[in-house]
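Omission of a single protein chain aside, the complex is shown with its protein chains in their original locations.
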């Protein structure tokens, strides 16, 4: 069994990492770090794990030798932990925003603070199996992208790579409340957040930089909090490049993704669920992608959906771990989602 | 215009008081007290009032002479304010739990602290127009009951008063998240509170004492937080007294409530909305009441629903004010609720 | 009292028309037409009206003389009713899509059928007080725009009229489930529709033609059903015209809307509700509008929100009626909305 | 591989059966019967199965030889299918209400029609591993109880069996909308069902007969539809028998359930999730049970929660199948549920 | 049962069609869920059945 230490284990991403690793045939969680709850049972914070484990949280200082370190802490705190652990473990996977952007200046611009370990930025392999599977097989440092970023870049990469779309893309992201973590802010109070259609980032959401980096497109992003706990959807608006047509777009997706275990193409002509929608994906590691063209115009709309805590975070990290270890990619990730939901 | 000062104006009940008084033809809000937001616009906290007022919050010290004082602060803080204001104003209406129970010992038992102004307990008239209309006309101190208590006591009083029901009653209360106020606790975080069926008081909820006091019944109460922001429902389970039958129950309600402007009897044989349900009452001052008998048994079920912030609090206070001032009872309270919702 | 007959009175828009007219000081509902429920009480379908009226539904044939006819029936059925009633009443207000587009060809394109009364298209005044107040004062036929169209055209008209924005606009509409009316389709079943983020029109939603007509812009629209019963939000993405800046945009709105009773500008730098959001508007006739610019780019985002059944339909119709009759515009429309919600 | 035919496969329980069997290591679905969708892909109705299967629905007539027949059709239709299949298969599991009650008269009373195969009633083993594990090992006909009944009987059986509770029990059931299946009735329309607290059975809900049968208690049941798609909770109110105390109740549960793989005792003194709540159980086969005593009174409250489509139906059926086949009971049932949710 | 592969006229996705297919039979494309009517069998010719519109959002 591979020994894994999870930092930020009392948070939403941390809890999801625990759920997945506890159901994984090859991993053992040897440390679940929390500064607020040391000594408390993990299932006192994550009640879904009640019969799955007797694990208790520990302090960061109590973490002993392990094979893999998973960071599910806020950005900025991850930098320090990376410095501390990078050399002491075989593999470190960071789920925060700290090592997603290659460019320290972009980091400063989008996160408002200077990067404290810019020299490490190049050592991280992006935690995107669909785009970096080969590098992941030998990676020592992996940085998993943001939840809406993952949806957006998986949605846009195939047509972008084949230069089928015009450069400027508008990404409209919609997210549930778990996307902001387990921290009780005023706007996350149930009576305030419930039923929201809250445009919290009308322009310049952070994830636009990540999507741009992985697609080469000029990405502009808007983000809205909608009524949901889990789930993210992006609707990407762009135009076909001169000479490109919808058929070529479809072929691009088929070529890129037909063998991907966790990508499904969904653009249906019938039925209730014609385009990607998060609610049937909750708990699953799928990213569903669909697209539609406006007849008689060059407009292209691409839609993607995923569970922000799974394919948008913890599940993607576990998939990367599976790739890295040479295990089947679906280990720990076989739950298909529920309907009705 | 009658000048009203509202304490606790930045809270959920306080905000609802403001909404109702701003739409009232005879009242003027002269002070909206908040210790957290003095100087801030009222609509920065209550965005629904955006074009209704330019009022700003003030400190408690800034409150000047006024005709009516309305307390929408937590229990315990109300006691001190009552002492301070009781003699300085024509009418004081307290919405907290501090002056609802006649018995200082019961207060201690249910609120966990000793009452600091037990000598004033007898001076308060219960803010229940349906039961105390005449006393309210000349009241100087009014104490409005709790939200689930209001639903429960209005539901049970008519058959209880006519001795149609056995003494022990089980009151099952269900409440939305606004019932716990605007304070962001861990359990009120959207991702935790959303979709809840949270039995937060399996036994001995505070409101049982209030219902008992107003009905003379032996009341046992259970309370569950369900998915909703506003709205309270009580389902009361009891048995018919020997000799009583369902017909007599129906007559008791008819007699008690047929002229009440804000009580509607709802026990329908057809349609989607057969029994009282809060969602169509949101924003309205109605308390809907229904009842059902179990054929061939002595079981009686009584159901009541209301909006906890309106008939369960602010609306009831305004109705009391209307009674006290000799105004039409519906002043400021004419909104009927919405469907669909 | 002005006598009003409402067709489609058992539907969601029809029910909202009833609610508003029953609370209106100058109107009397003399007929509520329903083919499914003739003879049934209106409140058996619209339970929120339980103590507001004893009215029963009638058949279309039973409608007698009246001053105003309000059509809240599906498109296509409205055409026939218009032919029948246009000459028999002082004022007819159509809430369907039948007389919104000036161009019979556009109607065919967006509604899939030929228009049956194209000669009447020019006789209708658009039911948009903010743009056509003067014509409405003398109108005999009024056509109220669609719910998302209302939000979109009110949002875009001021900068468009002043040529501050580039021609192509992307309108991203989000809607609650009441937007599709009271008809139980498979996709509207609670278990299917609940928690949806359903892109039901990735391209070419009908309302784009209406917004284009009223703004002169090249409008492309996407529409998503989100978790909500009531409420519509549009997020409009466009670019500033050469030479225009954000300040000019702000001035355009101020100039156009500062005296409008039902438009509020909402682009705040602080607080939980910074941009327009429907939930605090439910039941109210407000359309909130906000805008944001992307620093260092020409991007402009305009956001609008309203209650689809009020300002997006019935409330707008009543506002038009008030204008037409010379009554205060807020008659019947004074409910401000609720918070929390 | 064991070959399973599923009748009612296009329904909600049928879909859940498919999900679980497709993830089961020992079963193969050889027929998914639907009269509405023969020839259509199973995933066109159950979109969560999109990459899990290429199966298409078939007509009842097309079902060929198989080892196990699972009936997920409405009551009454199951009777006919049982007659037809009982002798043609090794094992038949019925999920409908047709063979749950031992007594044909009780069936008539609660279902309103005469039973058509009363002679078979005795041949069915109740599909409750916790109570009938040994009989299930050799069963040929299994009848799985109703969703709220399962929660109620598992909650009440241990103290009832030890005569710790008084005879009369009030069971208050709360259910999500999937409990009424995939049939679009007027009251199941999203705009009507959303946010409901709908007391659809104030007295005499069907499941009371089942709970009574399995516990020997005098059960009275009330049922309310609350805002949720999946999930059932029962709150059972009763009194301790003379001489019994809360400690004995606790011991009864420990004794009965400490080795049960899918029962968890949840009565916590701290944390957000102190008592059983369905939302963290969605998709899982757990039934969580908790209890509370009213100090200084004989009142006992027992609470249970489960996912109506899993432990309340399809999951329980699969657990029974596992018992019958001698497989590990958790085969196909390992998903632990999600948090946050 | 022998099968042939065709391409969906709507989405270019692969359609597996077995030989017993008959005139007027309606097939469902696994890629886009279009309904495809068999309008000729030798050689096989498929025609798109009309799309069902959803009428949402007004």
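General observations
In order of appearance the chains are A, B, C, D and E, and numbering begins at 1 in each one.
To be clear about the criterion, a contact is a pair of C-beta atoms (placed from the backbone, for glycine too) under 8 Å apart; a residue touches a chain by one contact, two chains touch by 3 or more.
Owing to the predicted nature of the structure, the values given are computational and were not obtained by experimental measurement.
Considering the full assembly, B:206 is the residue among B:50, B:157, B:206 or B:339 that touches the omitted chain. Only one residue from A:41, A:102 or A:168 touches the chain missing from this view: A:41. Interface note for the absent chain: among B:187, B:283, B:315 or B:332, the touching residue is B:187. Note on the undisplayed chain: of the listed residues B:23, B:158, B:179 or B:276, the one touching it is B:179. Considering the complete assembly, chain D touches the hidden chain via residues 247, 250-251, 254, 265, 267-271, 274.
Although one chain is not displayed, its contacts with chain A can still be listed: residues 39-41, 44, 54.
Here is the rule we use: only the chains that are shown with their structure count from here on.
Comparing mean CA positions across the assembly, the chain most remote from chain B is E.
Inter-chain centre distance (chain B to chain C, centres taken as mean C-alpha positions): 35 Å.
Touching two or more other chains at once are residues 12, 178, 182, 186, 191-192, 194-195, 229, 272-273, 340-341 of chain B.
Shared contact sites, meaning residues of chain E that touch two or more other chains, fall at 33.
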